[in-house]
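Note that one protein chain of the assembly has been removed; the remaining protein chains are unaltered in position.
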Amino acid sequence: MTFSPELIAQSIITGIMIGGVFALISVGLSLIWGVMRIINFAHGEFLMVAMYIAYFLVARGGWDPYATLLVTTPALFLLGALIFRGTIRPILGHPSMNQIMLTVGLSLILQNLALVFFKADVLTTRTEYTRMILSIGPVIIRVPQLIAFIGSALTAFLLYWYLQRTDTGRAIRAAAQNKQAATLMGVDVQRIYLLAFGIGSATLGVAASLMISFYYTSPTVGLFFGLIAYVVVVLGGLGNFLGTLVAGLIIGLTESVGAAILPGSLSRVLTFALFILVLLFRPQGLFGGKRA
Amino acid sequence: MKLRWNVVAPLALLVVLAGLPLFATEYMLHIGVLVLLAAYLATGWNILGGYAGQHSLGHSLFLGIGAYTSTYLFAQIGLTPWIGMWVGALFAAIVGWFVGYLCFRYGLRGPYFALVTIALAEAMVYLVTNLNALGGAEGLDVRWVGHNPALMQFEGKTAYYYIILIMTALLLFGVQRYSRRRFGYQMIAVRENEDAAEALGVDTLAVRIRALVISAVVTALGGVFFAQYYTYINPRNVFGEGPSVQMLLFAIVGGLGTVWGPAIGAILLVPIAEFARSSLGNTFSGAHLLLYGVVLVLVMLFMPNGIVGLVQTLERRRRGGRA
Partner (left out) sequence: MSELLQVRNLTKHFGGLAAVQDVSFDVNKGEIVGLIGPNGAGKTTTFSLLTGFLTPTRGTITFAGRRIDNLKPHVICRLGMTRTFQIVQPFPEMTALENVMMGALVHHRNIDEAQRRGRNTLARVGLAHKADTPGRELTLVEQKRLEIGKALATEPQLLLLDEVAAGLREAEVDVILDLVRQLNTEGITLLIVEHLMKVIMNLSQRIVVLDFGQKIAEGSPAEVSANPLVLEAYLGKEED
């Protein structure tokens, strides 16, 4: 194995690109935690659903991969809102264990329904973007990854702007900080929760459309991305928006650089090792978080 | 009366179960082993999840440690699993202590603890997949040496059935006994109100860690049985999310923090799941997991205290109605 500077540079670039997507995938999970102190353990499966939607639009409908945003984003908002309304809202006041187990149940249902409908096949798309590359010296940037990175950054920025600058965004943040105070200020907390869950899920719709050009789809794809999201949110500090973004990049870099210098899928072990180290020394996350 | 019922019913059940191999088919015995193993593992999970109130989503971590330790030791140095199981239990205890200390020291619990445990178990999947010494993704075989009780290998299923029956009976007996002792009360106190427990002299950190270590040891011993029974293990099927979810599912469906709940959950669900798997498995491989998911969601929505909890509530209502 040779650690050429080119290889390292290449893996850093790839890591940043992928890290952006990781950040986008995690930000919704963090938002939902911040607002209602719930970890959606079906988060990865929501992404999987979005990826199937995007896949079929591209592979069967002949859509441009990025045009699928127009469907995946509202579809995931709807999925999140419906699932919140139907299953999570009724048990909001219950012990956190009940909410955890409920979402674990949802993840099993979604994963295995996907198995029923789509079999265990790994589906990939070949779009016009798939093979496009930019070369900067010895370093190659895959265009779909670059688009995904830019798209993720843009979405995260939009979400941040929305939370900081709009009335509804402020209401969401108020509900996150103090539910009672928010209620007193006339914020309809139930509506905010629904909205937050919807938005948190909708970000996965965006992510799916951005990823479909270069990432495969399968019933268990959510397992992997769900875990990445858990690691990222803990690393960034649960409920910490900016921390989550930075942590996404860190994990992207760890995975990518790790893959370049370690054999097999040991880079994944590196990611988890990082996770454990953070727990050991900074359990509140690298950038502080909101505890239950 | 109450006390006698508590003793007689389990003993009667034990006698019936012990007599089962006399007239059961191999397939029935196989189902029996699956039910008992599930009951055993769920009961082990329940020590930490039900009594001490710390919900691990990655208990397969300990299942895998047990299974891999005994299998590896047998393959490499021919150590009998009867001894290997205790080595596995020791490893599980050490890992359990470490995980518990890491998490509970800073008060990581609830969703946080769930996240950490799931991540640790998943990390092991990837780690073991990349370790050629442990067979990588292919996993390890327990080499068949013929019927040899000293090496925990048996012709037919009867002996396995009795082993897991004894393990489960001992575990249930232990839980029944210790849940009514000092440590049992301390676990419940920690679960119910940590500050109050601490104020009353309970070392809440130590109690949590101890519950985790005991639960880890029990689970690891179950993992050894798992390996011997199936004679094959791989990273996904022992460290993966499947075993973790099943352990907690049966405990939750039956009733968290109750002696019999996890066993009842396993008795009810495993046969149905096996039926689903064997009848639909060809066309639809996730049938039993889909069923588990639906059950988990419904139980959380409509009877979060599980079957035993529901019975207790009805009982109380009935008594209350009469008074």
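General observations
So that you can tell them apart, the chains are marked A and B in the order they are listed, and the count of residues begins at 1 in each.
What we mean here is this: a contact is a pair of C-beta atoms (placed from the backbone, for glycine too) under 8 Å apart; a residue touches a chain by one contact, two chains touch by 3 or more.
If you're wondering where the values come from, they're calculated on a predicted model, not measured in any experiment.
Although it is left out of the displayed model, the omitted chain contacts the following shown chains in the full complex: B.
Within the set B:V145, B:L200 or B:L314, the residue that contacts the chain not displayed is B:L200.
For the chain missing from the display, the contacting residue among B:I188, B:I252, B:A266 or B:V297 is B:I188, taking the whole complex into account. Listed here are the chain B residues that touch the chain not shown: 180-182, 185-186, 188-189, 192-193, 195-204.
In this section, only the chains that are shown with their structure count from here on.
The geometric centre of chain A is 31 Å away from that of chain B, both derived from CA atoms.
For chain A in complex with chain B, the residues that touch the partner chain are 33, 37-39, 41, 87, 90-91, 94-102, 104-113, 115-116, 120, 219, 223, 227, 230-231, 233-234, 238, 263-266, 268-269, 272-273, 275-276, 279-280, 283-284, 291-292. Within the complex formed with chain A, the residues of chain B that make contact are 53, 55, 57, 102-103, 106-108, 110-112, 114-116, 118-120, 122-123, 126-127, 129-130, 241, 245, 248, 252, 256, 284-287, 289-290, 292-297, 299-301, 304.
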